[in-house]
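Only a single protein chain was left out; the remaining protein chains are all shown in position.
Lettered A and B in written order, each chain numbered from 1.
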Amino acid sequence: MVDESRAVLTGTHFMSGDLACAEGALAAGCQFFGGYPITPATEISERMSRRLVEVGGVFVQMEDEIGSIAAVIGASYAGKKAMTATSGPGFSLMQENIGLAVMTETPLVIVNIMRGGPSTGQPTMPGQQDVMQARWGSHGDYEIIALAPSSVQEMFNLTIECFNLAETYRVPVILLADEIIGHMWERVKIPPAEEINVVSRKKPKTPTAEYQPFKPDKDLVPPMACFGEGYRFHATGLTHDEKGAPETVSAEVQTELVKRLADKIRKNAEKIVKAQRVMLEDADVAVIAYGIPSRAALSAVREARKKGIKAGLLRLVTIWPFPQELVSDVAKQVKAIVVPEMNYGQLVREVERAAKTTPVILLSKLGEEPHRPSEIIEAMRRAVK
Amino acid sequence: MSESNLMMHHYLAKYLRQERMPHIWCEGCGNGILLNCFLQAINELNVDLNKIVVVSGIGCIGRVSGYINVDSFHTTHGRAIAFATGVKLANPELEVVVISGDGDLFAIGGNHFIHAARRNVDIKVICANNFNYGMTGGQYGPTTPLDAWTTTTPYGNIEHPFNLAHLAAAAGAVYVARWTSLHVRRLKASIIKALQKEGFSFIEMISPCPEIFDRYNKMGTAVDVMKWFRLVSQVRHGCDPAKAEITENEILVGEFVDIEKPSYGRLLREMTSRVQDKLKREES
Partner (left out) sequence: MVPRKLWRRPLDSEQIKLPKAEIHIIPDLCKGCDFCIEFCPRKALEESDKLNKRGVYPPKVADESKCTLCGFCTAICPDFAIFTTEKKEETSRNGR
């Protein structure tokens, strides 16, 4: 039986990113975890299997990642905050049902602790190779929210943020971390439960007989009834009208639905997007980074300043929706942008699009230790020469 | 009774989303009979309609969830059982029923089926088995009999079919029954029994597919196929499901398995109580 009193481990802890993620989920009110073991995300499952029982939630190890996300969608529709955690190969298996979650407007959280790909790749090595998969992995037009933590504390904080965004917009939200953040041990401060901002899905106010499950409010988000509450509604992965009835040939219904599902995020992008600006005010070269490389980037920028390079950092916390305007603003001001990524060039494409004519330099790393500050400084030095 | 609102006087009409009638299924398709029998069962049991969830997958029968006036969800292909597992575990008060086809449940969704049965998740799975993929135009599937003609077995099927009842029993289902769409009373009785039973229950309904599979294989009209069911069906309760093959000359039907075993949900709740009690003891 649900026992919220054990959900929030208030205090200062020394834990790994994966464990902090699990604690963040519990603090956000997560009551259901469905997952499948995969390096380097397994520790989240392990922690949840122990802790969810303590708080009266449900942990189930499914037969694969497809089953995991399907069960998570089911649990969310049954009224529970639900999540799964995986890595690249499992994330690929989940893609079809991420589309189902988008289409049926299911709030849920997917944690992807990225490793090296393609395929089985390098299971124990870091990577940021799923950035575009997170954005475009499922078929059809849709928008997605993905956040990239760069510290163990952020694994805790952003997991809560992921749940809050999922519940606010009725969407699947992805926590896109990398192996280093997942396995790194750092200090984590968990505040008292009452100081944690926890958002829950809005419930319908209409009488049960009049409820239309996909009729949006002004914010484009429909209030969400759950199974067993007496609304007796139908949800489907087929294109559907506001009542939830399939409309498989109407261009009008398809256009209206697909646009609204995307606009929920597009039109609220300003509210969703979070980024950290460091020493950008007078910068003439900028680093744009997220996840593990942003830690080296921060050192690099500080170090570069000491050496007389006017460097600044834009650390992206939100990757999707892409912070187009923030990047554009930086691009207008600087002579060049350096993008360190643990892949062969993914988010750099978005940066280039936003930067227009400002030169963008990719610092790619594959399957090795992350960027060193010296490498980033060197790139900046060359860029502003 | 006037003709226009006659439907409303049908004793099962209140369980249907009437505005979505008529359903999409062909004339003589068994899916409508399965829907009919399911509604008869919930009518007879007088269950709280607010606590039933019907989940379906993809295929002709996938549309069934949209026709029943309860909470319902139409999932992606093959994932109905995994979705239903999440629903049932998250809210054990709900009665969760998966209604889907042989291709959805046993080809693309086969893994979820065997593992849900093994876990003994307290869900009921009702399968309309028409021996092929009807909605996509009649391709062979995991139940297509050897030598049958389908659009992807133009020289005859060379794959051996699943015996679904045997598969369900071997995977751990606590209740396994098979009927044809002619056995409406017994099918209804089996659904009632499954709904009252704790654990993973499986009911297979052999269905005509008059427009596609039966036509390709020159089995005659839907009535002819139903007459064939009548001719070759033999009721064998308690029969070893391994021996309950379906052949041209014999369809063994009946309740094959009816055992007791604690469900996953029960074991989970018991474990949770134990763990929480221990924590409380340690704290005090």
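By our rule, contacts are C-beta pairs under 8 Å (C-beta built on N, C-alpha and C of every residue); 3 or more make two chains touch, one makes a residue touch a chain.
This is a predicted model, so every value here is computed, not measured.
Student: Where does the absent chain touch, in terms of which shown chains it meets?
Tutor: B
Student: Hey, which of B:Cys37, B:Val70 or B:Ala177 is the one touching the hidden chain?
Tutor: Per the contact definition at the top, the residue touching the missing chain is B:Cys37.
Student: Write down which of B:His23, B:Arg118 or B:Arg236 is the residue touching the left-out chain.
Tutor: Once the missing chain is taken into account, the touching residue is B:His23.
Student: Taking the full complex into account, what residues of subunit B touch the chain not shown?
Tutor: 1, 3, 6-7, 9-13, 16, 21-23, 25-33, 35-37, 40, 181-182, 184-185, 188, 210, 221-223, 226-227
Quick note on the criterion: only the chains that are shown with their structure count from here on.
Student: Taking the mean of the CA coordinates per chain, how far is subunit A from subunit B in Å?
Tutor: 37
Student: List the residues on subunit A that touch subunit B in their complex, please.
Tutor: Subunit A residues touching subunit B: 1, 3, 6, 31-32, 34, 53-54, 56, 58, 60, 62-64, 66-68, 70-80, 82, 96-97, 99-100, 104, 227-238, 244-246.
Student: Quick check on the complex: what are the subunit B residues that touch subunit A?
Tutor: Contacts found on subunit B: 17, 19-20, 49-51, 53, 55, 63, 65-66, 69-76, 78-79, 82-91, 93-94, 111-112, 115, 264, 268, 271-273, 275-276, 279.
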